[in-house]
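In this view, the complex is presented without one of its protein chains, the others remaining in place.
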Amino acid sequence: MSVKKIFKIIGVVACAAIVASGIPGWVINDSDADGLNGNTVVSVMFHVSSSSKEGQAYKKRIDAFNEAYKDKKIKATANYIPRTDGSSAYETALISMKISNKLPDIITFDSPKCSYYAANNYLYNITNMVADIKDEFFEGSINYYNGYIYGLPIQESSAGFYYNKDLFKKAGISDKEISEYSDESPWTYEEFKSVCSRLKSVCSKVPVNMSIGGTSDETAPYLLYPFVYASGGQFASEDGNTVKGYLDSEKTISTFEFFQELINEGYTDDKVDANAFYNGETAMYLSSGWTIADLRNKNYSAFPNGSNWGLLPYPYGEEGCAASATGSWSFGITQNHHQDKAAARELLKWLVNDESSRVITEHTGMISAKKAVNEGRYDADSPEAMLLQQLANTGKARPPMVGYSVLSTTFNQIIHELGRTNNLRDLITERTVTLQETIDKY
Amino acid sequence: MGTISILIFAVFLAVFLGVVTYDLYKSKKNGTNFRIKNCVVGFLMVAPAVLLTFLFILLPMLFSLGYAFTDFNQMRPDEVNFVGFNNFKEIFREIGAGGDMLSALKNTAIFVVGVVPLQILLALGLALFCNRKVRGVAIFKVCFFAPVVISLTVTSYLWVTILSPEADGLLNSFLALFGIPEQDFLSNPDTAMLWIVIISAWQGCGYQMLIFLSGLTNIRSDLYEAARLDGANAWYRFIHITVPGLKSSVLYITITVFIGACRIMVQPMLMIGPYPEGWTLSYYMYMQGTEYSLVGKSSAIALLMTIFIGLVTFIQKKVLGEKKSG
Partner (left out) sequence: MAKKKLPLLDADGNEITVVKQNTSKIAKNVVYYVCGAVMSLFFLFPLIYMLAYSTKTEAAIAESAGTLGMFLPDFSNLGAAFDNYKKVLVDYDVAKYALNSVRYAIISIVLNVIINGLAGYVLAKFRIPGKRFFTFIILFLIVVPVETSIIPLFIVVKQMLGLNGAATILGIVFPAAISVFNMFLFMQFFQGIPKDYEEAARIDGAGNLKIFFKIILPLSKPIVATVAVFCFIGVWNDYLWPSLLLTNNQDLMPVQAALTIIQQDTELSAGAKMASLVVTSIPIFIVYVAAQKYIVQGFGTAGLKV
């Protein structure tokens, strides 16, 4: 046999081997595994990667569930599809599953999108199922659509302005002043601006990071939408079907103008990222409760051993109410091919029980949505306590509407243009019209 | 869905049988018969190709055509209604009102007008440069072609890093040597698309260079010899021998680069994002279909694009005046 022929044979064998080596992977992937060993299999899909902190928490609870329900012959399987920004892999996965009629039994979804999923028949009406436990939650955190319950929160959240104590001192902002802001009556926009202008001279970058650059996903809408409410503005009508006249109302526009003013005065911009705060180049960072854990555990150069930082609440608008960010992801049962929802109900109740809530929020650093878990959990002076109080006092959910994701995208597009456009009003008006057209189709 | 496909398949089957019958009839008339065994074997061998083409090329195309006239929303796949030209009316309204559709048109136009001449001229220049029998020319060819081989995703992410708006990004630190302050590049709406043009030309011209090269080698060298003996200088030889000789290559390249440019999607998606300065026709069309689930509108855009591309290709063929072989 010539050398050439030997090479050829080796080549062919190698190719066959490579292809064959994939078969085990394909088989595993394919096992729908319905009724393995006579178990009822209930599947759940999580929106985080299994190696993240939150994913670890879910894994623990799933394992515990399987342990507890072994005798009752119910087995839970979990799929982890991290939501990435831009192409929203999680969304596409959901649509793909719905099209092929293979939705998992339980899914997680971003709470403002409850109406969207409910209206499009993804979610199952669980009002009767959870009637006995619904009072354990903060009322505002339960996901309703048309008066019925379609989801229960995994956790709650709040956000605030983390600040660098050293830089505040350098800028001449006294502790007394700070304590006034941290109290029952939050600071006003004017006071906020005054603090920013004083910080400008001591910060090597812009004084505050408000995630204006976070427009590729829900970050910017989540952190910034309360400002609209605080100014007395609105996003949409009660039923969520009309945005014309709301999103382009005077007060809403004035909120965007407020952001634009902050950018023009050099108080913030869309380029600064989280590291600027961690390195001491920025004095304030608007972020959610996630950051508490990061500041404590990761030894940032400006905050060695988790020192030197504090937390301030959302400022009051000149008129209207104070508002702060709330809402996180929720669990819901799907309308899928499994008619009998008994097993799904068990898993759902498990995933939202107090123990689950405690474990999950320990991993994520967020606030539990269950009243019992929060009792006595935090020290009175801790930043978590402040967030909890803010949540209770000024927390306002994002507008529940069927077209929420398009609203979110529109919001992002407006924010993205803030630093560049001279014609904010027209931009907002045009965007509102396009948005209205799109949601009319839903 | 399935029923419509079966219907379409039935139509094709009918047409096919019609053509077959016709051919059989003609052959009977001419007295040249088809050998049955050959025919059966032939059909069997073509069958997989036909099936796959039907399933994965024809069907999606026809569905797309169909959806363009419906209000198909992916979130509610069971409620599909025929809406006539509504999708198109809306698209044109958006263009008129200066919405995202207009941005998509504008950006695509900028890109096409920018990249087609740039890439072709670059490719031609490189081809002329490499068209020598010098040692080491092969190395140059490899270098110029290298960017073509890396994928669009790699290119996009790589250039995002190179064009980083921070002061220590590659291009910014280079500009700093000349005292030019740090630039925004991709984050700046005015320059974002221009950079996509440059990057695309950078990546693509090696490909066209090879086509030009093979075209150049087909020009008879004795034409050059004769011209040289007649005293013609390099420029004259270029205009009167090279350019006409490359006519068919130029036509092919212009058409393919143009079509490719109209359909650009991955680079703006990964490098700029879903903002007005980043929309191109394909990108916007894709987003309408996936993010917003409005497959009807998405297909309408697709149909308009296809018609437009087809028209321009046809005009180009006529203007550059070559007959298609085959």
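Per-chain residue numbering starts at 1, and chain names A and B are given in the order in which the chains are listed.
Just so we're on the same page, a residue touches a chain if its C-beta (ideal position, glycine included) is under 8 Å from a C-beta of that chain, and two chains touch if they have at least 3 such contacts.
Bear in mind that the values here come from a model prediction, so they are computed numbers and not experimental data.
One chain is not displayed; in the complete assembly it touches the shown chains A, B. Across the entire complex, the residue among B:Leu194, B:Val266 or B:Val312 in touch with the chain not shown is B:Val266.
Residues of subunit A in touch with the missing chain: 15, 18-19, 21-22, 25-27, 29-32, 45, 79, 81-82, 84-87, 89-90, 92-93, 96-97, 99-100, 102. Listed here are the subunit B residues that touch the chain not shown: 1-2, 5, 15-16, 19-24, 27, 34-35, 38-39, 41-43, 45-46, 48-50, 52-53, 55-61, 63-64, 67, 77, 126, 129, 132, 134, 136, 139-140, 142-147, 149-154, 157-159, 161-162, 167-170, 173, 176, 202, 206-207, 210-211, 213-215, 218, 248-249, 252, 259, 263, 265-266, 270, 282, 285-286, 289-290, 295, 298-299, 302-303, 305-306, 309-310, 313, 324-326.
Everything below uses one rule, namely that only the chains that are shown with their structure count from here on.
Our note on geometry: subunit A versus subunit B, Cα centroid distance of 39 Å, whole angstroms. By the touch criterion given at the top, residues 71, 73-77, 90, 94, 97-100, 165, 187, 189, 269, 273-276, 290-294 of subunit B touch subunit A in their complex. On the side of subunit A, the complex with subunit B involves touching residues 86-88, 91-92, 95, 98-99, 116, 120-121, 215-216, 271, 405-406, 409, 413, 416-417, 420, 430, 433-434, 437-438, 441-442.
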